[in-house]
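A single protein chain has been removed from this complex, and every other one stays in its place.
Should a chain be cited, it is by its letter among A, B and C, assigned in written order, with residues numbered from 1 in that chain.
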């Protein structure tokens, strides 16, 4: 498809601006005055609409395709949540920061407060900040809270421990927070090697970051022990909430021994992924870390009025402008109150049921390196198909031609040719059965006609793309 | 694609209903109590969303494809109009009919009043009813008004005269209104044969229904004379507003001599066609017909309050429930005030320019039976292609494969193998040039490889469908 | 020149196009219009930006009162609309398409309409459905005209319990046709069956009833169907689709043509429209049906597909001999109806209907508890019922409107000697609290 700039015609307009009702101001002085207008597209509203409508149709999405992308929790995003978010469109966040302005924002502030309370209950934490703008941003915020905690205690610590199966954001976030990383390998049973973990621990470890269930979809039976060991070294336990969808109402990270947790609202709490964002990554903490939470904080005074605290001395400061990705929080809040206690439990139960169902159905066709009851996702390996020259990526492309978004491939890194499937609770049995049939077809075709798999996809707007050329030429801005 | 009923699973639910806060009522008596629930689909919200989202993607539409469907005025539908319509969603129409209820509906009533005034100005009429729900409904209403007029004068008339190039709705509507039809052929110069028209006229003719420009896209130079002749027989002139897009601000039907006119809001005034509706067909009349307009009528009293008149003795009664397709009128009203005087004139000018541009560009490739300056549409014939066994319908299918919705084919009936092209004013030159290229390619392929045209379309979800089988088997309800 | 961004051409493009068109100005293209006919005035106000337009529309909407608790119906009902209905019917490919004359590139609309017809058939218990009419009132008129065609007779008998709006529309449609419309005055809010028996003869093409009727009463139409059929006429029933979740379907009651307004199925109140009318019938009458019909067929490779079928009934083919003049219908509203029904589903539509009736029965009991208020006792009701106040209803309604409650529709304007009667509607959206508020507000006025 042509670029919008290639459809551009000099002098064309896509929107008519309001007429001015004030006199024109004298122009800016030279030097400050732009001489050449920015080369934006010049198209009519129809051109614009047709361009982006047709662009949208080049995408797979949850609303059009089963999207079992492991570790991303691509559940269905209820439409009423979108409508709820629109209700808050007119409100300026600065109002709340003006003298006496809080009075005019009680709805928004109260919702943030309530959302924090509910997330605290779900995660077993004592208080939550809703400011972080994404999961990784929550991780960074969480580790900064831990650093503030250690600093306040006078601890000098320089390491953060992560298992080798962790999300890449874990070590990257801890690095921004000023720590060096110690990586602990996974044991053959699929969890972080307990012995090697013990060896990695020392008084210089500030935090241990874990996902539980881990990225293999397995619940670590030693998790409590790990927490105890970490605490015995004065380290705090960080819970990466990416996989929270598996355990709502079943187990609370706070009860297990975690001190800090972030939650991905765009995963567990049903807000859409937006083609890469926005998400939101609220962070919950145990009591000892409350003084360090980012500001402004929202408190409820004795009369039930929600007030802002903007100057708490111990705070790590501001993690972002204003109140975080507010519109995402509206959606998550509505999701939680709509599903309620039983609904959230059911979400986790059916997410786990679905993953186990797919795991059992596909086991005869794909290697399953860690053959256990899984939680919300399961990780296969295409190693058997590799014997025929077919890689995990080829299976992925084969699925695309049949209308399925591929599972996550090549993650976690500890599984060779990994195929990580997370169906989520919102998919029906029929949808999963159809997917399973195609996965089986892929396995069979990999044996009988491997080239057919290697040639996929054939039905998409483009076939396989030259990523090397892209990286080499770095053509990231249209120069026409 | 499977039917929604084929995706149905007993016991599944798509929406959770509000919980009851009142005691259950005792059941209805037997005989009144339904014994077997209606066999509606049982799907989850995700299933529902994926089904209809994917169904939508099987359609061509203005937002995805150039749609030069002659006589349908498939212009771009500005998005702000959709947003405007949403503003009026909560208002119950019955409120206005309650004692004292008008006070709570001044916005809606005032908008209808203003819309009527503006449509009266555009069409040169004295008053407008916005009640009719579609163009054909407007035609029926208009002819009924004419019949009431004649009745009030004691005239006994039994015929309505239409040219043979008229829309099929004209004679069909006049029939419902109780008249017999006299059809006048088209002369070789492309307009209703003036001599034959004179011969058709008599004191028994109640009305003459005309489209001007007519369905060939031609403005009838004798239109004033026709009106005069009709009036001399005591007949009234009815203006079918389907082609109003060509003449806004240029000529007013009322000035020409028409007595009644209907307007298709979904054509000229930019409201979307909805895959077949809803539209709206307000009807304007000259002073003499005002007493007969449908009720309720909206008047403005001396204090500027809008009030309903529900019992005018001469009225033909009610054409529809309440106030017509109100949401469509909101869109049309917003369209008119947004474009304004100059904008509406420009609409007609560019609609006419675009049609003439396409006509001149395609003339070398397709027969143009009436080679004149056209208004907003032009009608070719595929007769030259027919020599190679390629019909207008084959050209149409060829276009589909290239991403263009076909023009109207086989209408008007007076042109053999008609191809009726109406680009509308909202299409850019680039869009028209690309369409012209494909039309030329079609003409060339019809000569060089006619079978390739006959085989089209190949890229759609289905190839050509067996319409005979459909009509024979009458399978109009899923029986599974 | 380029005043509106909905006319995209630049001056350069206009010059190029004019040169191709062989004209020196756009004005020249209007030369076919005789100069003396040209418009002398054009008083539409100057245009404005999108932003200003929307602000103006907001101001107009703000001139209505949104904060009204509705206990009014009379044809339009304040029901829940699941969010999916807006989101899916708001897909541009649905709402910016035309009537699906070219089936290969319109399978989305066509399949949806086929599914819609199926939903209507299943809800009404009828065999065939068209793809929508304008609204419930015009659907009554179309059904009457259909019965005239089927029977070749010339008289329509209408129960006075049918909505006065539907009766008025019917009379308007038949205003200038050689057809007689006979109305039977209601008896205690029900069809006067004795009066009907007296006028059923060989001229009667159809008897039109409504169930539940305008007073809210539900009748068993089965005996009536036998009676009407015995006279060689058709029974046409206008029904409230949500009520069919629990009320025996017109098909089971022996009705020949079932019609109704689809507003309650996922279409907003929107000050009265757009909505849609549905029309379903026994299969024998299919060739006399008005409106579009979608049929299943196969393509040349044997693949299932959908087309507009039986078009030989329609005006674009048959002109004045068509079964109806309908061209545009209410396709998008029908799509909303289908999405609504598919979201609510088989069990859900029964639950929804029960919820309506439970709320209405609660309200009925509460209102009946007000001294001087009595309830029309003739028949069971669904979600509307008629009460008699101890004084004229109109001023009471006017007073309650000012308090933000629309307590019901007074019957005074529609029936003689009914000044004290009020039809109260209670949908599933009305809470116990709101019903209690209505009760207290009404009590205070009486």
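Methods note: a residue touches a chain if its C-beta (ideal position, glycine included) is under 8 Å from a C-beta of that chain, and two chains touch if they have at least 3 such contacts.
These figures come from a predicted structure and were not determined experimentally.
Trainee: What are the shown chains that the omitted chain is in contact with?
Mentor: Its contacts among the visible chains are A, B, C.
Trainee: Looking at the whole complex, which of A:196, A:386 or A:400 touches the chain that is not displayed?
Mentor: Looking across A:196, A:386 or A:400, the contact with the absent chain belongs to A:400.
Trainee: In the full complex, which of A:77, A:211 or A:268 touches the chain missing from this view?
Mentor: Final answer for the missing-chain contact: A:77.
Trainee: What does the interface between chain C and the hidden chain look like in terms of residue numbers?
Mentor: The missing chain touches chain C at positions 50-51, 54, 80, 82-83, 87, 92, 429.
Trainee: Tell me which stretches of chain B touch the chain missing from the display.
Mentor: 9-19, 43-47, 49, 53, 78-80, 82-83
FYI, only the chains that are shown with their structure count from here on.
Trainee: Starting from the mean Cα coordinates of chain B and chain C, work out the distance between those two points in Å.
Mentor: Here the centre of chain C sits 19 Å away from the centre of chain B.
Trainee: Suppose each chain is reduced to the average of its Cα coordinates; what separation in Å results between chain A and chain C?
Mentor: Measuring from centre to centre gives 46 Å for this pair.
Trainee: Tell me, which residues of chain A touch at least two other chains?
Mentor: 9, 12, 44-47, 49, 53, 78-79
Trainee: So which stretches of chain C touch two or more other chains?
Mentor: In chain C, residues 4, 6, 8, 13, 47-50, 82, 84, 87, 92 touch at least two other chains, as defined above.
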